[in-house]
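Got a structure here, written out as structure tokens. Questions coming.
Note that one protein chain of the assembly has been removed; the remaining protein chains are unaltered in position.
And now, chain A:
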Amino acid sequence: MSVLHDLALGFQIALTWEAILICLGGVILGTFVGVLPGIGALAAISLCLPLTYYMLPVHGLILLSGIFYGAQYGSSTSSILLNIPGTPAAAATCLDGNPMARKGRAGQALFIVTLSSYFGGMVGIILLVAFAAPLARFALSFGAPEYFAVMLLGLVAASTASPGSPVKGLAMMVLGLIFGMVGTDVTSGAYRFTLGYLELTDGINLVAMAMGLFGIGEVLSNLAAPPAPQPPKKSFRLREMLPTRTEARQSVMPAIRGSLLGSWIGALPGTGPAIAAFIAYATEKRISRTPEKFGTGAVEGIAAPEAANNASVQAAFIPTLCIGIPGDAVMAFMLGAMIIHGIVPGPNLISEQPDMFWGLVASFWVGNLILVLLTLPMIGVWVKILNIPRQVLYPLIIFLICVGVFSVNSNVFDVFVAVAFGILGFVMTLFRYPVAPILLGYILGPLVEENFRRTLFISNGDFGAFLSSPVSVICLGLVALALIVPVVLAIRRRRLSPAPR
């Protein structure tokens, strides 16, 4: 029962008025930077760090983490309403969220993602409370072969995730893999495809690419197309935006699966919420009995990725707080913030600073609850964005994207990259090529390649290393199945009904 005792200690800290107000401020700010395309949590967190100098360390961390997970809630709003993800992690939510909005069901979509996000966040927190130490050890046991197998499985599973022609989807994924190769090779330090630009030696910036492909591309496509009929203006009362009973039922299992997948991926250092969301989406489409519904506004296609990315941001705290190893850039900054506040992160953080750890974890619960209470009444306000005339809305979006992309590295080069990808995204959409697989190939490709080469380097070229652990055997087995089964089925179908010559 010591967990309950510890949690009680945590809630004593998180339920003081001061902590609640700070948490509220953090999640509101997080929601806003999440909604605004391009401006991500990291920029907001680093801007707010100086504010926390005047707070208790635990309050400071409550504020900064509130911004981080609050941004996940906000980022799906612009995915659904504008087909522009607020952060790259919400790109998967565009695939079915925006079609729902186009059908006039934006309110329902926002309602479902808010509840799925809450559910995912809760699952992540519960795992953090109950299984933090074993999960952290499990994540550490992942070596290069396991990472390779899991990422390859993700790539293969997601290769057909986008709507429309599978061949076009695969082609776009390969394009993403090529973009992922730009930059410095981890193993040798050599440059690949940097075209002489210093700015490309660290690879193409993820935010610039995502905001270009989805954001600027979407704006250009909409400008080129004749104005879509505006959804009928009606009063946006909460009651009218409740999902139907069927929709609610359909989103339960995807939210559960998404949360579990997301927590697991989030606990692995070096992954992140974008990967979690895409893999959850792909999984739903794979196991769905009606995969053709995906891409046209399937509720499963928004519930799963949103549960996954929120679970993943909560689970990302597991390696950071339990073993002192940050999973991504935001977590690395959180570690820095802890040091500035005199808290030394590392494997002994929980035993040395129990009030800090449990106070923070309890605040996650408070923050997620605030986010739901805050977001549901806001849905009506957000949906009104659709009524803004596009000559006002689009310049505003482009402006925000440019500011957001610039804020990542304070570098104008990234803004040009975003514009270039915007044009690419526009052209691709024009010819009905899906853009999401480009992003996916770009994110997963380098992880697959890096871990493939590292495995072989470590094993001295012995391919048997890929089958050295149960996790990699299972994942590679699934990859083989995913590749072979459709071929076998196709051959059998052809034998049964020989094509007329």
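Operating definition for what follows: contacts are C-beta pairs under 8 Å (C-beta built on N, C-alpha and C of every residue); 3 or more make two chains touch, one makes a residue touch a chain; residues count from 1.
By our rule, contacts and distances are computed from a predicted model.
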Checklist entry - What protein name does the UniProt record of the undisplayed chain give, "Fumarate reductase iron-sulfur subunit", "Tripartite tricarboxylate transporter substrate binding protein", "Anti-sigma factor antagonist" or "Sarcosine oxidase subunit alpha family protein"? => result "Tripartite tricarboxylate transporter substrate binding protein"
Checklist entry - Hey, which of A:L198, A:V392 or A:V487 is the one touching the hidden chain? => result A:L198
Item to check | Given A:P326, A:G404, A:G422 or A:G445, the one touching the chain that is not displayed | outcome: A:P326
Checklist outcome for this item: In the whole complex, of A:L42, A:A90 or A:A280, the residue touching the missing chain would be A:L42
Item to check | Given A:G25, A:P291, A:G346 or A:G380, the one touching the chain that is not displayed | outcome: A:G346
Next on the checklist: What does the interface between chain A and the hidden chain look like in terms of residue numbers?
Outcome noted: 42, 45-46, 49-50, 53, 139-144, 184, 186-191, 198-199, 201-202, 269-270, 319, 323-327, 329, 331-336, 339-340, 342, 344-348, 409-411, 450, 454, 457-458, 460
